[in-house]
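With one protein chain held back, the other chains of the complex are shown just where they sit.
The block that comes next holds subunit A.
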Amino acid sequence: MADVLLADPAGWRVLSPDLRRLRRTLLILGAVPAVVLTVLVTVAVGGWPWSLVALVPLAVAGWAWLAIGRVCRAWRYAEREDDLLISRGVLVQRLVVVPYGRLQLVDVTAGPLARRFGIARVQLHTAAATSDAVIPGLRPPEAARLRDALTERGEARSAGL
């Protein structure tokens, strides 16, 4: 969406599909018990026809399944010469420009589940608490490369406060 900012659309990088896999796995882990529980409760209380109520959590889960796909596809980032672009969001669309010279620290985190799926999360901090720059699903080598590149350029272009 940002042709003004990035002349070459191929400069955008996308997230690892493993993030989608992780989030959908979590969704299934939550949705299956919810559907089963709804069926059991409704059948026990009202009889078989009532089990159709279970379609509600099923529909929600289906919608969430599609939403996860769209959100993960919309989440992109691009390294420009002096700043990092992050574009994300389907419903609320956001575009963040973080200059390398303003980076205070770069966090790379990977929880136990994320490690199982082979992804890590990179978060950029500036002196402003409102800069909201997160890249959630990167393969660890790419996350490490990005972290090193960012800190290196941050040092080269560092500009006080």
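Structural remarks
Criterion: contacts are C-beta pairs under 8 Å (C-beta built on N, C-alpha and C of every residue); 3 or more make two chains touch, one makes a residue touch a chain; residues count from 1.
By our rule, contacts and distances are computed from a predicted model.
Going by its UniProt record, the hidden chain of the complex is named "Putative membrane protein" among "Copper chaperone PCu(A)C", "Heme exporter protein D", "ABC-type quaternary amine transporter" or "Putative membrane protein". Touch with the chain that is not drawn comes from one residue among A:Leu27, A:Ala61, A:Ala74 or A:Val96, which is A:Val96. Contact between subunit A and the unshown chain involves residues 1-2, 4-5, 81-83, 91-99, 101-102, 104-105, 125-133, 156-161.
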